[in-house]
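Note that one protein chain is taken out, while the other chains of the complex remain in position.
What follows is chain A.
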Amino acid sequence: MVNIWRLTKLQLISTFGFNKALHTRDAKERRKLLLLSIALLLGVLMIAVFSFGYSYAMATAFEQIGRLDLLLAIMMAVTSAVGFFTTVYKAGGVLFSYKDYDLLMSLPVKTSHVVASRVLQLYVLNLFFTLMVMLPAGAVYALKVRPEAYYYLLFVPLLLCIPLIPIIAATVIGALISWFSSRFRASRMINLVLTLLFVIALILGSFTLDGNEPELADLGTGLAETIFKLYPLTELYVDAVSAYRMDAFLLFILLSVLAFVVFCTVLGTRYKAIHTGLTTSRAGGKYTMQPLKASTAFQALYRKELRRYFSSSNYVLNTGIGMVLLLIMSVSLLFTSPEQLGQLADIPQLQRYLNTLAPLFVSLFVALSCTTSSSISLEGNNLWILRSSPVPKHIILLSKVAVNLTITVPITVVSCVLLMISLGTGWADSLLLFMIPVIYACYTALMGIIVNLKLPKLEWTNEVQVVKQSAAVLVAMLLGFISLIIPAGLSFVLTSVDGRVIMLGAGIILAGLCAGMYRYLKNAGERLFLGL
């Protein structure tokens, strides 16, 4: 057991680069840590405040029908669903794709313990989210119900168990996909395609579930039944926490721990075989010299970067999922009228919002697809190749920007055309719908590369640490959201101003920012890149 903790600790201290910053003598690094900690704390506070407000509003509604226990049920189900969804497409990467595999596996540690440490890494990261959501929800419940002391005694231990089963379920799927892919020569590509298909199926499946959900007006038994049917552990959880049932409490803990132990033990028996299948490429050894094609440095760098992107399922899944979602939504809107969609989402004025905010709606998915914020960090130990090459460094940086635009712009344009058709936008709205997301794509890509230059993470053992958990990715995502929230907020607040004027203003400002960032990369790119 102590080895599991040792291995987990080893992985966690490198997350977010805290260990490096804590032990460095460089004051700049320490400042970065401080700023990052403040940003993280702000993020945590924002989610906690949002969770508290949302829980309070829901609790007020549930209070009227005498079912405050549904608050805990819903928040627990949401936490579990988010945990499952965010883990499913990184599980394979965390379990199998890490650089220190040989080192770890050569240590006198059981394979199942190595697996356990990988799962616990996912668990700890999800636990933070669980605490941010469930603690405020639990506090609201306590404020409203004034429960007995039992509540607190049961609530806290179960809090620690909530993320376990969703994570195990997600890692089972990740491991199964990895196991299946490992049997083929093109294992990485098959892994990527299968995971992507699973996520798409999950999204489409959730649309179907939305259609069958009772409306908020029919709260009560119907809603409870739906939640309990969707995720049976919710019922067990509610029974334990709000009805103080010790059998439900013990069963919940037992099931969670058992799932963890069984998964680690079973995967431990096939772990090495799967890893070998996934990481071993068959050497042909039959190459004969063919005519080669010469190209410019930019083209060569662009091609290299594009190959890098598609060679990593972690990279594609974490940055490409936004584009996949956008395409699915745009296509599905062709078959669903905005009125129907409004009824489905319980937002009566959806049509109006969609027409005004469609450019920002599309841009949200663009902002989620920032490949540049991790593209420099992913160079890792290969950085010497680019640094010693006789190529102006801004060309290297712009080749990474070009790859990001290749991922976002074509799908954005197609989706915008589909949205123009389904929303029946006029020429002015169509023009904005086309221009604003493209400007956001440029903004996201340029901003991402600058953020990554400022916050590089070149020492990593697992790509997930870079594409999902690095400071640059978090900061770039935050800046992307802020740039979206401001015009969206202004559209809601300034009701007397035409929404299109606000969009146009936002577009002009962002285009100006893009021009500024481009100039900055051209002028300071060399210095920043060599300073990495």
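Everything that follows uses one rule, which is that contacts are C-beta pairs under 8 Å (C-beta built on N, C-alpha and C of every residue); 3 or more make two chains touch, one makes a residue touch a chain; residues count from 1.
In this text, contacts and distances are computed from a predicted model.
Not shown: a single chain whose UniProt protein name, out of "ABC-2 type transport system ATP-binding protein", "Oligopeptide ABC transporter OppA", "ATP synthase subunit b" or "Ion-translocating oxidoreductase complex subunit G", is "ABC-2 type transport system ATP-binding protein". The chain that is not drawn here is touched, among residues A:K144, A:R245 or A:R308, by A:R308. Of the options A:A297, A:V413 or A:L513, the residue whose C-beta touches the omitted chain is A:A297. On the side of chain A, the interface with the absent chain consists of residues 25-26, 279-297, 299-301, 303-304, 307-308, 311-312, 380-382, 384-385, 387-392, 526, 530-531, using the contact rule stated above.
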